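For subunit A:
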Amino acid sequence: MSGMETFLEMGGHAGYIWPAYGIVALVLAGLWLASRRFVRASNAELEDLNPRARRKRGSGDEA
Partner candidate 1 sequence: MIHRFANPTRFLRLADRIQPWAAGLTVVLGGAGLYFALFSSPADYQQGETVRIMYIHVPSAWMALFCYTALAAACATALIWKHPLADLAARATAPIGACFTLLALATGSLWGKPMWGTWWVWDARLTSVLILFFLYLGYMALNGAFDDPERGQKASAILALVGFINVPIIKFSVDWWNTLHQPASVIKMGGPAIHPSMLTPLLLMAFAFKAYFVWVLLMRMRGEINAMKIRAVRLRQVHAAEATSADAGAATGEAR
Partner candidate 2 sequence: MTNFVTILRRDLRLSFRQGMDSLMVVMFFVIAVVLFPFGVGPEPNILARIAAGVIWVAALLASMLSLERLFQTDYEDGSLEILVLQPVSLEVVVAAKVTAHWLTTGLPLIAAAPLLAVLLNMDAGGFAILILALALGTPSLSLIGAIGAALILGARRGGVLLSLMVLPLYIPVLIFGVSAVDAALGGFAARPHLLILSGLLLATVALCPWVGAAALRQAMRS
């Protein structure tokens, strides 16, 4: 068997080692993505609120 296959085979324990690393990668990447989306969404909402707030305050002064 080529080096690659023996490596992937993990001495017969491939069924446990790769899922373990897979879960860690999945959960850490998932948490990072969720956090990024959380920040992006709140940034966008904040941007969206500010101009309107400024425009409203602007119109409020003129009236």
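The rule is short, and it goes like this: a residue touches a chain if its C-beta (ideal position, glycine included) is under 8 Å from a C-beta of that chain, and two chains touch if they have at least 3 such contacts; residues count from 1.
Selection rule, in plain terms: all candidates are chains of the complex that A comes from, given by their letters.
Everything numeric here is computed off the predicted structure, so don't read it as measured data.
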Direct contact with subunit A in this complex, candidates 1 or 2: 1
Candidate 1-touching residues of subunit A, taken from the complex the two chains share: 10-13, 16-17, 19-21, 23-24, 27-28, 31-32, 34-36, 38-39, 42-43, 45-46, 49-50, 53, 56-57, 60, 63
